[in-house]
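This part shows chain A:
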Amino acid sequence: MEESEVRPLLEMRGISKVFPGVQALSDMTLSVMPGEIHGLVGKNGAGKSTLMAVLMGLIQPDSGTMVIDGRQFTAMTPAQALEAGVAYVPQRINLMTSLTVAENILAGQMPTDRFGFVRWDEAFKDAAERLEKLGLKLDVYQRVEGLSVAEQTLLAISKALFSNARLIILDEPTAALPRPDINRLFGFVRSLKDRGVAFIYISHHLEEVFEICDNVTVLRNGRLVGTYPINEIDTAGLIRAMVGEDVEEYQRKKTDGRVGEPVLELKNMVRRGHYEDVNLTVRKGEVVGIAGLEGCGASALAKSLFGLDRRGLGEVTIKGKPYTATNPSEALAQGLAYLPQDRYLYGLVGGRPVRENITYTVLDRLCALFGFVRLNKEREIVAQYIEKLGIVTPSQEQAAALLSGGNQQKVVFAKLAATKPDVLVLHEPTQGIDVHAKTDIYQIVSELSEDGIAILIISSEVRELLGVCDRILVMYQGKIHQEFRVGDPNTTPQNILLAIEGANTCSETAVSPNLSLIG
Partner candidate 1 sequence: MFRDGRLTQLVLDRLIWFVLLLVVIFFSLRTDNFLSGINLINILLHASVLGILTIGQAIVLLSGNFDLSQEGTISLLTVLAAWMMLPYREMTLAQAGGVGWELHPFIVIPIMLVLGALIGLINGLLITRLQMNNFIVTLAMQLILRGAAFVISMGAIMPGTPALFNWLGGGRIGPIPVSVIATLIVFLVFAYILSNTRFGRQLYAVGSNRQAAAASGFNPAKTITTAYVIGGLMAALASWMLLGRLEVSNPTLGVGMTLETVAASVIGGVALTGGTGTIWGAFSGVLLLSVINNGLNLMEVDPFWVNGVRGLIILLALLIEAQKVRIKVRTVQTTVADKKAAAS
Partner candidate 2 sequence: MKKLNMLLGILMALSLVLAACAQAPTPTAESPSEPAASADKVTVGYGAPELSGGQGVIMNGMVTGGEQKGWAVVTTNANFDAAQQANQIDYFLSLGVDAIVVVPVDSQAICSSVQKAKDAGVPFYTIDRAPIGCEINMTVQSDNYLAGKQSAEAMVALLTEKYGEPKGTVLELQGDLGQNVAQLRGGGFNDVMKEYPNIKIISKPTEWKAEKFAQATQDVVSTEEIDGIYMHSDCVGTTVVLSALEQLGKKVPRGEEGHIFLTGVDGCPDALQAIRDGYSDQASSQPMPDFGVVLSDYILSEINGEEIKEGTVTKEGALWSPATIEKADTGFMLNLATTSVTIDNVDEPALWGNQAK
């Protein structure tokens, strides 16, 4: 009993992995105690995913050993990993969308009677109960394809828990979650922690790492930088460890909102159930942020503007001209471009070369007679944007899917910027992107705004908005709830977070982010 207390649940020693031409991991060491929440941070390509792949048995390490709960492995199969109690919750949720919630929860182990026949009533009951325990309200009869992204994420995490995992790897779990869900998740993670379940928590949201983790391990270029107790390091230090040198928080040179004539104007936009009397103006060269909880109406507003969704009533003008687009092509034609939240689904055509992805929006302008693309002109333009946005790619012909997250996002940016829009709507522009790339993206945003483009950013990262925007609008329950002008004394993260929560302060939600922001 005694030694099992002290014995770590997971111990990885001297793990090395060489891919032809790249040392993905060298002599990595990682040790997780039972009931520990262990942060794992590092830039994209630092080796986090490779390390996890080794732990999941997806990749066989060249050297090194793993001890899971006293059992020693040099290499293992995914089955062994599962059996040893390791579960992985990926960033991009991977569920059986055409099947019911219950079946997704019980996949592979549907309850059967003694003749081996599936007992549906029990299945649904069981699934419902399990979800109930997590305080998760989901219709177990519903097909997963009918759930929202947030719901799907929660379901995926719950699934991992149901598979009796002792060690759960959470990879960017909060990427698509609104604050209350994050709190629920964290609360739940903590409750499990008390029961001795260990977590490896991978995230780019450092404040969350500070909020939830006990220890944090930093990787850089496939090597271990160090493992720190969370209370012995601060944000700056962590970033320093990740990046290798000091990077101060990004601060864009703010323009004064009054200069420049209005470009995008919304008057009394109403779409029942989504948003009501939204009035806002974005001026030339101005960057306006919209903050709010999931379902506060911001994303609905953005989608509607771009024609991905019905618009409802209300008047929209761009540079004084009425804006009437009902679908993306019209939207682009009338000067409004939109960077979608899910770049995998709406942003990129992963299988196609970077070159094509960048010029999709401007083909018409590139086309000569009979729609023949003028290739050299195309290459020119693409080269420009690759250079301008600093996209790291071996060639224009590289398949977009093979780029790192940050570079993929830059490609999407290039695609939009190429249309020379008057208005650019960005939805979570830095989601799942490493710190370095984020800074690049912010740089890009400010350059674009200097080009005179009116920019509207919808983001859940308050610090990001504070860094980039001139004004920050907070939406709550479909209405514009409050406006903050950056630079005003009362424009503090705390106040904004409070506003996001709808001003009525419930301690837990208000306090936890503060901690991280103060750090």
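Here is the rule we go by: a residue touches a chain if its C-beta (ideal position, glycine included) is under 8 Å from a C-beta of that chain, and two chains touch if they have at least 3 such contacts; residues count from 1.
Selection rule: all candidates are chains of the complex that A comes from, given by their letters.
As the structure is a computational prediction, the values presented were derived from the model and not from experiment.
For chain A, the touching candidate in this complex, among 1 or 2, is 1.
Residues of chain A touching candidate 1 in their complex: 19-22, 24, 43-47, 50, 220-221, 306, 308, 327-329, 331-333, 338, 340, 345-352, 356, 359-361, 363-364, 367, 370-373, 375, 392, 394, 402-404, 406-407, 415, 434, 437.
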